[in-house]
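Take this structure, written in structure tokens, and hold onto it; I'll ask about it next.
A single protein chain has been omitted; all remaining protein chains appear in their positions.
Which chain is which? They are A, B and C, in the order written, and residues in each are numbered from 1.
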Amino acid sequence: MTEPAAVKAALQTQAVETPSWAYGNSGTRFKVFAQPGVPRTPQEKLDDAAKVHEFTGVAPTVALHIPWDRADDYGALAEHARKRGLRLGAINSNTFQDDDYRLGSICHPDAAVRRKAVGHLLECVDIMDATGSKDLKLWFADGTNYPGQDDIRARQDRLAEALAEVYARLGHGQRMLLEYKLFEPAFYTTDVPDWGTAYAHCLRLGEKAQVVVDTGHHAPGTNIEFIVATLLREGRLGGFDFNSRFYADDDLMVGAADPFQLFRIMYEVVRGGGFGPDVAFMLDQCHNIEPKIPAIIRSVMNVQEATAKALLVDAEALASAQRSGDVLGANAVLMDAYNTDVRPLLGEVRADLGLDPDPVAAYHRSGWAETIAAERVGGQQAGWGA
Amino acid sequence: MTEPAAVKAALQTQAVETPSWAYGNSGTRFKVFAQPGVPRTPQEKLDDAAKVHEFTGVAPTVALHIPWDRADDYGALAEHARKRGLRLGAINSNTFQDDDYRLGSICHPDAAVRRKAVGHLLECVDIMDATGSKDLKLWFADGTNYPGQDDIRARQDRLAEALAEVYARLGHGQRMLLEYKLFEPAFYTTDVPDWGTAYAHCLRLGEKAQVVVDTGHHAPGTNIEFIVATLLREGRLGGFDFNSRFYADDDLMVGAADPFQLFRIMYEVVRGGGFGPDVAFMLDQCHNIEPKIPAIIRSVMNVQEATAKALLVDAEALASAQRSGDVLGANAVLMDAYNTDVRPLLGEVRADLGLDPDPVAAYHRSGWAETIAAERVGGQQAGWGA
Amino acid sequence: MTEPAAVKAALQTQAVETPSWAYGNSGTRFKVFAQPGVPRTPQEKLDDAAKVHEFTGVAPTVALHIPWDRADDYGALAEHARKRGLRLGAINSNTFQDDDYRLGSICHPDAAVRRKAVGHLLECVDIMDATGSKDLKLWFADGTNYPGQDDIRARQDRLAEALAEVYARLGHGQRMLLEYKLFEPAFYTTDVPDWGTAYAHCLRLGEKAQVVVDTGHHAPGTNIEFIVATLLREGRLGGFDFNSRFYADDDLMVGAADPFQLFRIMYEVVRGGGFGPDVAFMLDQCHNIEPKIPAIIRSVMNVQEATAKALLVDAEALASAQRSGDVLGANAVLMDAYNTDVRPLLGEVRADLGLDPDPVAAYHRSGWAETIAAERVGGQQAGWGA
Partner (left out) sequence: MTEPAAVKAALQTQAVETPSWAYGNSGTRFKVFAQPGVPRTPQEKLDDAAKVHEFTGVAPTVALHIPWDRADDYGALAEHARKRGLRLGAINSNTFQDDDYRLGSICHPDAAVRRKAVGHLLECVDIMDATGSKDLKLWFADGTNYPGQDDIRARQDRLAEALAEVYARLGHGQRMLLEYKLFEPAFYTTDVPDWGTAYAHCLRLGEKAQVVVDTGHHAPGTNIEFIVATLLREGRLGGFDFNSRFYADDDLMVGAADPFQLFRIMYEVVRGGGFGPDVAFMLDQCHNIEPKIPAIIRSVMNVQEATAKALLVDAEALASAQRSGDVLGANAVLMDAYNTDVRPLLGEVRADLGLDPDPVAAYHRSGWAETIAAERVGGQQAGWGA
């Protein structure tokens, strides 16, 4: 088994990016339940994110979503983050909430709508320049609801054209992370429905275009860790949007629905050399009914635990069993790591970082929840609409 | 093959109930796209529904959703309907849009919340008394998002208790239609997730409790027509919420995603003696991106076409092939009906009713879309929130 | 948290039934890979099962499958088992491997075929009388491949009639366990496709008729633990056929594909009072590529580990968090038990029983695999065909 010291060292360098929008309200089409203390501004979201980082030690960056986090002065926003020990992470575009986008954005049949959408994407790159963000994360709600509604192939052509224009705008050290999703909000076709489509577009765009794997965006039964292994082999895994699901894109806390799957994914990340700066580990979740900050802390911890187990896999014993065709033996090596209770180890990792071994308890003791519930009164709570 | 005259006679008696909320705005969690001319009041919804009935001849009733269609005077609302050739249909309850219902309604751990929810259901029966509605349609968003969040069994006990109280309140000729749904908005457990659970509760309640099959509420691969056949055999099929889907509860126009499935369902309805007043044929759809009234007209027509094909199945030839174990022959009898173009036949049915054979074209010529777009300016468009 | 001593005591009384056929060859439609040392006779299967019990201490019974385990003298077979510390468990019928059953068995359109199938089921009850088995486990491959092929409802009538005849034959203390399965080998309809159908038939039959949950027999996304909780609440959970799957009825080792699901299932068993003699815990797996005996030992251990974790759930803390609507707190209580490494505890359980704490290692050291590979040469290896 890997040396515990090496595992601990690796875990101390781990970085999980939290999404600004997870600190705001979210819900289903049936209802958005408001919660006390929810941020009203991007700044307040960063304040909450700082708490997550304070208690976990491994959440130093925060992804922004434009226009939900639109600011007059992104430099000032970055400075707000910096003062709290944070950096601004990926810039996430939004081309699905204007009335113009009813039939799509960069794949829309009308060139004027496509123009507008591309303009927004280019603006996002401007924002990256201002915030120092490295990654432009693109998810498109584009698609159709009814057979015949639009031309599948023509939409691909429009998609390729728009992506090329945005790609050309990327500066040095900037990347385009292209996300795929099987369905929702489009219910017949989605223009980037699977990793293969995202991959094919990235290939044509160039090295800066990478695929993002959102763990909730697949058809039932899809082997996500296989996709992870394949994208790493092809050099095209840009990052993750972590969450978990029992059914569709449920956006539950990562690791909540299938912790074994998360472990298998992290094992392939480690195996494939993806545990490093080139693969972005981001959360993308909706805390519809549970308090948001402790849910995000728990999610970060779940990623840590899965990572710890993945790092603990005895690579040599595994390879040996695999080579000899020992099905049960190889499986047992993997399961031995999975069945290990890594919470004590992570407690040590945190103690070494000067943190409380139990981040959730520490957060609850901090009184932050009560503070924001008391102070954030009035105004408009942040949500997907703003 | 069944006599065309008998088929036509049957088709002329068909009745499809349209839902008031389908005339209002709807959307996904990502966006609700507003449309011009959308009703602001229950009365305007009925005006639109009257157009659907005017051009199809088979949509004489309209389901209400409380509180979205709350009225000061339900008798007056019923009269509004009557003057337009309509009747008020099923009353649909809503126990998922108050902040109190974050963790459930009649299955909530807190008795006070359950009390409130039951109160709403009882109010719905009061409304039925006022409107002359026969059916109380119950769908519960209740469930949990995380393992351990609540006690599955205790929630079943609460569910049973609440349903019993409401059931006891039903008057003569009134029914409780209990709907099930696999998931959404709850993502781990749903308290009435499948037909078996709904059936078990109905059995304990009594004869007035019947199961509703929403065609979008099943796990992938579920054979819906089998459920229909089974519920008819058990005498527990109360009705349908028709729509269609490619993935989850997409709520597309019925027949749009899988017209062959709709045909198979209607075949089992006919086969099992369900084509009559005891089974309610209701639509429950979301016209998120397409104009609502013509979409509903098209949906009614799709149900008619599937029904016509089901009625055309040569029952004698089919039974004979089945008895002799002629797999291909039996399948061919069914497919012969499915492959028939029944649009001319339905044109005749409409002509016999004094209608235009092409309801969609007639609607477009009527100028109604332009009228409501011009007149319904200002105010608050109806949607799921109101 | 539950007292460790009580947990250990409960674990020592656990009993997992292993299936005779899992010791024989199995495969997919593409290929059955033979393995060295596979039993040729029911007696040799029992010899292998005795090894599983010897090293785990909790596998005292073996299910038989007729005709695969047909014997001239079932009393002698039971005696063969008894001498090895085993008892014969459930009798599994087989009405899917005769040419007569191409279109079904007890649901076949031809009364003569139904007659033959019922005769076989009655014979199985005769065998139960001879072996002292308590449970008749019924799984039917019956169904259709093509729409129209046969009449869904008529097949239900035939099913009900046949089950009633067999039910009437059951003696005192004997039960009928009715298993459901979504699909395979039938690909359009299956005559007992879901728990609701099995439940409805059991209700009509009487108290001795109970539902069996095979963990691989559901549609994607089905919440199996919910079904378990519901059947326990209804008093109709007869037992489990344990295995695991990523896709369909993969029949992998239980706990291999989704150990968290297995834990959730076992938690509902414990919660619902199902951890006792009335619920049969049976394996039903196919070890297509891995050695069979150690795979079965591993499977038994996986059930034990999931059970141990379920028993460790702090029921009081959980109920408290649930009552107060503390979503994250309640989930954390459950996850705390799941994340516990119970292998040391189970090592103690085994040591208390006088067993090696590591059953797999002990088996490998025993030399049994080498013995049977050397001795079981010639003859016809047992498989699904014999």
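Here is the rule we use: contacts are C-beta pairs under 8 Å (C-beta built on N, C-alpha and C of every residue); 3 or more make two chains touch, one makes a residue touch a chain.
All values derive from a computational prediction rather than experimental measurement.
Novice: Which of these, B:T189, B:N331 or B:Q381, touches the one chain of the complex that we don't see?
Specialist: The single option touching the absent chain is B:N331.
Novice: I'm checking contacts with the chain that's been left out. Which of B:F55, B:W68, B:Y167 or B:F246 qualifies?
Specialist: Per the contact definition at the top, the residue touching the missing chain is B:F246.
Novice: In the complete assembly, which of C:D69, C:E268 or C:E290 touches the absent chain?
Specialist: C:E290
Novice: So that we can see where the missing chain sits, which residues of chain C does it touch?
Specialist: Touching the chain left out of view, chain C contributes residues 26-31, 33-34, 96-97, 99, 101-103, 141, 145-147, 182-185, 187-188, 220, 245-248, 250, 252-253, 256-257, 288-290, 384.
Novice: Residue by residue, what part of chain B touches the chain that was omitted?
Specialist: 220-221, 223, 246-247, 256, 258-260, 289-291, 294-295, 298, 305, 327-328, 331-332, 338-341, 343, 360
Novice: Mind listing the chain A residues that contact the chain we can't see here?
Specialist: 103, 109-110, 145-154, 156-157, 182-183, 188-190, 193-197, 199-200, 203, 218-223, 225-227, 229-230, 232-234, 260, 264, 268, 271-272, 318-319, 321-325, 327-328, 330-335
One rule holds for everything that comes next: only the chains that are shown with their structure count from here on.
Novice: Name the two chains that are joined by the greatest number of C-beta pairs in contact.
Specialist: B-C
Novice: How many Å are there between the centre of chain A and the centre of chain B, using C-alpha atoms for each centre?
Specialist: Centre separation, chain A to chain B: 38 Å.
Novice: Express in whole angstrom the distance between the two chain centres, defined as the mean CA positions of chain B and chain C.
Specialist: Using C-alpha averages as centres, the distance is 39 Å.
Novice: Touching at least two other chains at once: which residues of chain A meet that condition?
Specialist: 220, 246-247, 256, 289-290
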